[in-house]
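This is the structure I want to talk about, given as structure tokens.
Yeah, one chain of the complex is gone here, protein chain that is, but the others are all in their spots.
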Amino acid sequence: MIRPGFFDADIIDVDFGEGVRVVRPVNLYGCRIGAGSFVGPFVEIQRGATIGARCRIQSHTFVCDLVTIGDDCFIGHGVMFVNDAFRTGGPAGGDRSKWGATRIGSGVSTGSNATILSVSIADGVVVGAGAVVTRDLLVKGTYAGNPARLLRRL
Amino acid sequence: MIRPGFFDADIIDVDFGEGVRVVRPVNLYGCRIGAGSFVGPFVEIQRGATIGARCRIQSHTFVCDLVTIGDDCFIGHGVMFVNDAFRTGGPAGGDRSKWGATRIGSGVSTGSNATILSVSIADGVVVGAGAVVTRDLLVKGTYAGNPARLLRRL
Partner (left out) sequence: MIRPGFFDADIIDVDFGEGVRVVRPVNLYGCRIGAGSFVGPFVEIQRGATIGARCRIQSHTFVCDLVTIGDDCFIGHGVMFVNDAFRTGGPAGGDRSKWGATRIGSGVSTGSNATILSVSIADGVVVGAGAVVTRDLLVKGTYAGNPARLLRRL
């Protein structure tokens, strides 16, 4: 049997604020996590991601490079952020110039199993569970569906 | 470097029936899991959740507080239950009075990547893979889509 290269999910080179709590196993590397935030189990946060203060990143969530999340955000379970929209008909691979950035304001809540492409989301927006966010959400309101649409203003 | 508070996913204060099988790592605490049930890897089940007998809870699934699942249910992979629908425009936080309960009957099957808000689902209902269930499913049938709609009666 050929033996593969084994690596282990770990917490490497992470800039933590005061009072962060983390439930392992997680795979966190090269990211920033602000003071008082919580990270649940089975979460991966990649190099280049920034998470503000007092956020909850719930179990099973994946936060990729180029994602910036403000303060006091609630990111549900199984939320997947996407920085590569396959714009050239396939994965950009290591070519960061083809990736898109995601900017999440403060006080944003995203429901479980939501999928967030490289968009901007305004302060206080609520994204429903299971929504697929393909465009900027600049009006404060509740959005849901695939693709996500405004349900009501807040 | 500020060192965060590390916790480890674990199995704490769980009321197991006879013959339950669990594939670790999982994060199970304060819940009940009935006789003969199976829990796959990378599953989280929170305090206050109740799972009946002979159920399968497949990998990557999250079951939250206030969820009651009957007997002989099949919960697919990556299924996310939700008890906080952000009804007041954001997460209820620790305020349990703002959460909703979910009641799943017996013989219910939910496909992988389904999202189940705080609803009631009747015995024998089938929820398709990737469905987002936002309302009660009281008629025995197969439901799919986002939001989930009745495809056919059973």
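All chains are identified by letter, namely A and B, in their written order; residue positions are counted from 1 within each chain.
Throughout what follows, a residue touches a chain if its C-beta (ideal position, glycine included) is under 8 Å from a C-beta of that chain, and two chains touch if they have at least 3 such contacts.
Given the structure is predicted, the values throughout are model-derived calculations rather than measurements.
**Q** Which one touches the absent chain: B:P4, B:P25 or B:G90?
**A** Touching the chain that is not displayed is residue B:P25.
**Q** Which residue, A:G34, A:G78 or A:G128, contacts the hidden chain when the whole complex is considered?
**A** Looking across A:G34, A:G78 or A:G128, the contact with the absent chain belongs to A:G78.
**Q** For subunit A, enumerate the residues touching the unshown chain of the complex.
**A** That gives, for subunit A, the contact residues 1-9, 25, 27, 42, 44, 60, 62, 78, 80-82, 85-86, 89-91, 113, 115, 117, 132, 134, 146-147.
**Q** Touching the absent chain: which residues on subunit B qualify?
**A** 15-25, 33, 40-42, 56, 58-60, 74, 76-78, 107, 109, 111-113, 124, 126, 128-130, 142, 144-146, 154
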